[in-house]
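One chain of protein is taken out of this complex; the other chains stay put.
Moving on to chain A:
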């Protein structure tokens, strides 16, 4: 009887470990709360500001998304402000999709080489180079774009050299390392026994890569590409330096154009808080935010689908 009581006392005693445990749980929970509050705060702030264009300044959402003239300082013949964001939306999507289209084959090709064909050389040379490239600040890419890509584009295609094409070139180089290293991870995640099974069935190495490894890695590769697209879509500085920053519908790939981000970075310092000009920029920011949420959603969906298959 006595020993039972003693045992109970021992078990119910609040030991130091138990106190530390609850303290640790409290700290990590607070950190989590803080992050959630910041995220919710940012989304709420951008949304409230961005919606003001439509709620306070009575711009129609439809016009905002479909009109082609961006000139918030001027009102049109009907007295409506000219805040058509279509050129920037088109610019952003064009530049994102084009750079992803160009970067994907290079990235996957490099990843296949590093992982399947020459793992030794890949690990020794390409891996460090890729990781180095990821770390280069975007202003450096923009600067190189400005002093190399723009003049070359000008020499080859005429015009000013600024435009979607130059932006695509710069973004291609910028997202290539990210997409490559994520593609490499995707290939690494394909179990070795898939390759063995395929080779043992008499498939050549190329057939194995093409029919087994790349198939099995497809969700991971898609995630890599979407990740690269998200990065391209959100990149501001480097793009702003080479795209020409003309809020016009891009008439060709070598005509000056703009993206959501480039208009934001060039314009946000020149407007007064609360004015229509300022609110319109916030609406662009809201579009950007929503798009990055969409990219995230896509990545998650792909991930879930991939897990279901595996």
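The definition used in the following text is that a contact is a pair of C-beta atoms (placed from the backbone, for glycine too) under 8 Å apart; a residue touches a chain by one contact, two chains touch by 3 or more; residues count from 1.
Following the convention adopted for this analysis, contacts and distances are computed from a predicted model.
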(request) Assuming one chain is omitted from the figure, identify its UniProt name from "Transcriptional initiation protein Tat", "Pyrroloquinoline quinone biosynthesis peptide chaperone PqqD", "Phosphate transporter ATP-binding protein" or "FAD assembly factor SdhE". (result) "Phosphate transporter ATP-binding protein"
(request) Check the options A:30, A:60, A:73 or A:204 and report the residue that touches the missing chain. (result) A:204
(message) With the missing chain put back, one of A:58, A:75 or A:215 would touch it. Which one?
(response) A:215
(message) Just to verify: which one of A:8, A:21, A:76 or A:196 makes contact with the chain not shown?
(response) A:196
(message) Touching the absent chain: which residues on chain A qualify?
(response) 191, 193-194, 196-204, 207, 211-212, 215-216, 309-310
